[in-house]
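Here the complex is missing a single protein chain, while all its other protein chains stay put.
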Amino acid sequence: MHLSGRFLPWVAAIAAITLVAGLFWGFFLTPDDYRQGSTVKIIYLHVPTALMAINGWFMMLVASLIWLIRRHHVSALVAKAAAPVGMTMTLIALATGAIWGEPMWGTWWAWDPRLTSFLILFLFYLGYQALWHAIDDPDTAADLTSVLCIVGSVFALLSRYAVLFWNQGLHQGASLSLDSQQHVDNVFWVPLVICMCGFGLAFLALVLVRTRTEIRSRRLQALLLRERMA
Amino acid sequence: MELSVTDLACQRGGALVLQNLNFVIPSGRALILRGRNGAGKTTLLRTLAGLQPPSCGHIKVPPDSIIYSSHSDGVKDMLTVAENLMFWGNVFQKPYANAARQMNLDGLLSRPAHSLSAGQKRRLGLARLCISDRPIWLLDEPTISLDAASVALFEIMLRLHLQNGGMAIIATHVDCGVDDMILDLGPFRPVKQLLPDGFDEAFL
Amino acid sequence: MPDLGKYADAVLAAYGISLCLLAAVIALSWIQSTRMRRRLEEVEGRSSE
Partner (left out) sequence: MIAVLTRDLKLAIRSGGGFGLGLAFFLLIAVLTPLAVGAQSDLHARMAPGILWLGALLSCLLSLDRIFALDYEDGSLELLATSPVPMEGLVAMKSLAHWIVTGLPLTLLAPVLGIILALPAEGYFWLVVSLALGTPALSLIGAFGAALTVGLKRGGLLLSLLVLPLYVPTLIFGAEAVRAGTSGQPATTALMFLAAISAGSAALLPFASAYALRINLR
């Protein structure tokens, strides 16, 4: 607890700085794209949050596995803490994706496969948190949610390909793929990377804050329990 | 064949209920659990049955030797008495005729279970114990809602089971005729609530 | 302010919604954290004396 207490202010500060810098740079200093006009500026929100939405679920998966195998209580709490933050990232990615697509596709929601798979990911987040709320005994809640997270990840992956199979899709190609050459010339690229770091750190900071809250609430429950038993 | 428990602690709903329990039951003997409501009799039986892991300590018991009978008899109302017994017969791959006779259910075999009285359902639940030839019986208030005749029947069945080298741990307030070893759970209340691997305790 | 052209409202809407959602989750986490810290100190105070 005290370890994360010392790191937290630093992580939060750096996250804030990088995020603001990245968004500022992306919003004010980059030129318009010849075809998409100024909507290309939404890339600085859509891509990082989409990335964090997927990483968020992956992080919860790893935390659940650690809880099931090693019985570290904190990892179950990290998984519980990451869920709302991941869900918000998914929501932002959905909103920005829909708005960004609107001028091109003419409708707010064109059932594009990648956006739809984010919608499904959002449902998984919702179900996960609902399960946490439904169970009062923390120990069983941690176990059941971990199992749901693992099985859910497999089906989230399946849905990802099912949705691609279902509709060929209008989404622009991967605007940033590390293996192949840049699709986006570097005047857009640098602020994008900064934004991604910014969102990543913000995600981490938020998860740290929420985990500490969860740990404190468990401690509170234990103390109240002891008072009742004494 | 024996059941030995060393330094056992069990919890219910995140809170410790029993602590540093030590006892050994040789074959052919029965242990009666006494204690006020909430002393942890059912929790102890469930931990021994393997339905819930102990908080600490361990239980040495040969595998597949335990049969557990809880407060509810697990009787399916839509099935007849015979079908209920046949089901448990198939599960344990054993004939059920002998068990039905022991708890004198022969007269009720064809009746649907929902028309049985609580006492008759209880007898049906107890008949399940005889079907399985498992040596260790874990009984939670077996004589509830049984009339005097049925209690006598149960005692005969229990004594027969013990004579064949079986064992039983019975949580009950009623004296059921075989009071070998009595264990009062009162003194095993947890003095110190803190335990490393309880979920909440880990945060103190 | 850069000239956003005809997509100005879309871009501003996107930034607006995203920043609101982000602010919401930050605020929620912060409020829960402080409330929990306060309740914990209160209980710890009570149990230590």
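Lettered A, B and C in written order, each chain numbered from 1.
The definition used in the following text is that a residue touches a chain if its C-beta (ideal position, glycine included) is under 8 Å from a C-beta of that chain, and two chains touch if they have at least 3 such contacts.
Note that the structure is predicted; figures quoted are calculated from it, not measured.
S.K.: Quick check: which displayed chains does the absent chain contact?
M.R.: Visible chains that the missing one touches: A, B.
S.K.: Any idea which of A:I14, A:A110, A:L131 or A:V193 touches the chain not displayed?
M.R.: Among A:I14, A:A110, A:L131 or A:V193, only A:L131 touches the chain that is not shown.
S.K.: Quick one: which of B:R36, B:H71, B:R101 or B:R159 touches the chain that's been left out?
M.R.: B:H71
S.K.: In the whole complex, not just what's shown, which of A:V62, A:A110 or A:L144 touches the removed chain?
M.R.: Per the contact definition at the top, the residue touching the missing chain is A:L144.
S.K.: Given the full complex, what residues of chain B touch the hidden partner chain?
M.R.: Those residues of chain B that touch the unshown chain are 49-53, 64, 66-79, 83, 87, 90-92, 128, 132.
S.K.: Could you please point out the chain A residues that touch the chain left off the display?
M.R.: 120, 123-124, 126-127, 130-131, 134-135, 140, 143-144, 147-148, 150-152, 155-156, 158-159, 161-163, 165-166
FYI, only the chains that are shown with their structure count from here on.
S.K.: Cα centroid separation between chain A and chain B, in whole Å?
M.R.: Roughly 49 Å, centre to centre.
S.K.: Okay, in this complex, where on chain B does chain A touch?
M.R.: Its residues touching chain A are 13-16, 190, 193, 197, 199-204.
S.K.: If we count contacts the way the header does, which residues on chain C are in touch with chain A in the complex?
M.R.: Residue list for chain C touching chain A: 1-8, 10-11, 13-15, 17-18, 21-22, 24-26, 28-30, 32-33, 36-37, 39-40, 43-44, 46-47.
S.K.: In the complex, go through chain A and note every residue touching chain B.
M.R.: Where chain A meets chain B, its residues are 71, 73, 137-139, 142, 215, 218-219, 221-223, 225-226, 229-230.
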